[in-house]
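Missing here: one protein chain of the complex. Every other protein chain is in place.
Right after this comes subunit A.
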Amino acid sequence: MRGEQFDALVRRLDERPIDFDGLCAEWDGDGYAFETPDRTHEGLSQAGLHEAAANAEPYVTNWYFWEADVGHEGRHRRAFLRKLEAADERSVPERYDALETGMETEWGQLRITATLGDAGERRYEVRHEDDAGADVDALEAHEDPLDARDIATYDEKERYRPLKTAPTLVNGWVFPALDGRDLTETVDTFYPATIANWNLEREGELDVSHWEETMERQSGIYSVIQTWNRGEGKEHVEWVAESCCDDSQCLKRREWQYDEETELDAPGGDGAFPCREPCSLVVAAARKWTRLEGEESRTYEFELTPSEKEQVEDIIGAVADGRVDDVREADIYEGANRYRTRFLRAKRFDENGNLSGTPTEPEEETDGAGEGGDN
């Protein structure tokens, strides 16, 4: 216990009593009362208070950490930091024991480890979950929370990641020793607003905007999406949620539904943090789908062998699951293999790129007065 920590305790008791995380203390005009779950003291002089505090040091340094270091300004930050050491479930000695070796929390693809520094200070380490067992020296060390911006910009194939919560965060880095404020800043840079939304949900205040109202709100080029909702049930929204919001695509747990009354069947996912409304990527995709889905189905005739039909399904599966790059060069057993696919194209496409030579727009054959050509 540092001198300034004890001084802060005395100053605080001059103003008002303390009742926090198992520590109760007050000044009653004659002496100090000081109580922890193990011991009760009353009528203490300041020297007596010092001795009692020194004997219950974890309670005092813990109080000081949450009072002076964390403070009450950032409600979501405070709640998040308390979650990292299960502060609402575990006693101070239990936490101090566990923090000695480190308490771990998974947050999306992040792995956060809280440990104890000097005199009750907390230190936080953040790394990628895939680097859980890696030697810290083998990882690229960062101090500035904003470095997370660069780490999060591209995936391992150097492709831009417009959706921060896509499960494509690269690994190989570590923020070895952050304080509470920098930790929240780092997490919030990797996964913006997830701490606030998690805490709002925890407190029963998450403001979910469902699909219908979100699309209602759109204007300009996005207002067209409203037309997609007219009398078509919610199946189209199921497809959107299944395509974009599945845990394989996005680590947020989708809490928005079709509307207040109509839940979607698509799984929302198991993420630690909620998604409170369709994001801008989903809105942009929905605009495109609104247009595409305005088309009527037609019947086309294609010639395919049974294996070719299955190959088409394989190719769609590989693209949809992002497996294209995993198909080995010479693995001609895979339908989505490049040689197999090129063979299919060579055999089944005509010179205009039409599958089975079937044009996309059939020639209008209106009583022999057709104009010819594709319309």
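Everything that follows uses one rule, which is that a contact is a pair of C-beta atoms (placed from the backbone, for glycine too) under 8 Å apart; a residue touches a chain by one contact, two chains touch by 3 or more; residues count from 1.
We take it that contacts and distances are computed from a predicted model.
> The chain dropped from view, which UniProt name applies: "Sirohydrochlorin cobaltochelatase", "Peptide/nickel transport system ATP-binding protein", "Electron transfer flavoprotein subunit alpha/FixB family protein" or "Transcriptional regulator"?
"Sirohydrochlorin cobaltochelatase"
> Which of these touches the unseen chain: A:154, A:239, A:300 or A:339?
Touches the omitted chain: A:154.
> Of the residues A:35, A:188, A:212 or A:334, which one touches the chain left out of the display?
Touches the omitted chain: A:188.
> Go through subunit A and note every residue touching the omitted chain.
So the residues of subunit A touching the unseen chain are 73-77, 146, 149, 153-154, 160, 162-165, 188, 192-193, 195-197, 200, 207, 209, 217, 219-220, 276-277, 279-281, 284.
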